[in-house]
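Apart from one protein chain that is not included, each protein chain of the complex appears where it belongs.
Up next is subunit A:
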């Protein structure tokens, strides 16, 4: 962590460091890596221990760590020299920045997660803030540093994308507030008043940190949950008042992308030219098809399952997916109402198609499909166009079971270059399967994306 005391200007901008506060210099500051100007009186950054421990605020509900790591994407066809990355430790291929859930870990376990980031970031959810029973939701963030890039001293933040009427202090946009340097902590406090599907990401140099994988999905459950008089399950997307958003099963579908050259560049101390951006891999919950239908690792952030060192336990039979724990396989019984929560933090618009089943769009950007006068603006579609930074909540009703076994429907990106792993003729990328079983076959979910079989 000694890199934190280095008073040098932000990396990549040294050519402008000696010019004083020029316009170019200002750009570097606005980039957010370091907000210390090159003032001549500056004698180095002083890191002061907190006089009051975080015990003053109670334990956080969730404790996230920002660091780097490695994930696995299909090795073939290769994209020389970028993919697979020659620096990748087996069985991995691709360098990432990312988050990990370190809630409840010992200090030793926590620091042991450096270079063990996951993608997508840990899924989490919160109950809507209830003014009658006010409870804060606190997420503590620590920065474990980047083992693969000890020359960097990037800060991290947590930006809850779409959170309404938040103060900059808790927004995680580093230029208007503060960011967390390596070895330090910050606690974000949320009172989520609006149910729906959101996303979160690090906002420091977010062109890079978002693309490198510090992105995930978060959603807010409505206060209406538990009311079984409107829908049998008592679980809803929104406070609809009429059960129209009730569902039996729920699956998060987080969309992201990997441009192999950019990931390789970060591992090899190089810079990509971002205007050349393209997605080599389009990911669903951090994986590409057919890995998307491999089993879940530990998904529930409030009941994490880890090895004795605090590390993630790979899904059964898939050591290569150790740091991509979230499955996208949709399992349901005939007649179930199934909620899909989509959020896109890729840089391109996606066109998610559910072949053969109509989806009803009931929410968008954490807002129910209702006009100000209550007009129902929900609609049915087979293809959902999702722009970068948008979220959609849909529900479909699982059709009758044909059998034998389960019936398979495909959920895939209709922009076929995004549902392909670059291999000719093969399905891949942003695609998964919906499997419809005979009634009463699939068990109730213990957590979102739980298969129940």
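As a working rule, contacts are C-beta pairs under 8 Å (C-beta built on N, C-alpha and C of every residue); 3 or more make two chains touch, one makes a residue touch a chain; residues count from 1.
Rule of thumb we're sticking to: contacts and distances are computed from a predicted model.
Enquirer: Consult the UniProt record of the chain that does not appear here and report its protein name from "ABC transporter permease", "Heme ABC exporter, ATP-binding protein CcmA", "Multicopper oxidase" or "Transketolase family protein".
Expert: Checked against "ABC transporter permease", "Heme ABC exporter, ATP-binding protein CcmA", "Multicopper oxidase" or "Transketolase family protein": the hidden chain maps to "Multicopper oxidase".
Enquirer: Just one of A:274, A:302 or A:416 touches the chain that is missing; which is it?
Expert: Of all options in A:274, A:302 or A:416, contact with the hidden chain holds for A:274.
Enquirer: Considering the complete complex, identify which of A:161, A:221 or A:418 is in touch with the unshown chain.
Expert: A:161
Enquirer: Of the residues A:173, A:225 or A:382, which one touches the chain left out of the display?
Expert: Considering all chains, including the one not shown, the answer is A:173.
Enquirer: Considering the entire assembly, which residues of subunit A contact the chain that has been omitted?
Expert: Subunit A touches the chain not shown through residues 7, 21, 23-24, 26-27, 29-37, 39, 41-43, 45-48, 50-54, 56-57, 136, 138, 155, 159, 161-171, 173-181, 184-187, 189, 191, 193, 205-208, 210-211, 271, 273-275, 277, 345, 347-349, 364-367, 369, 371-373, 375, 377, 387-391.
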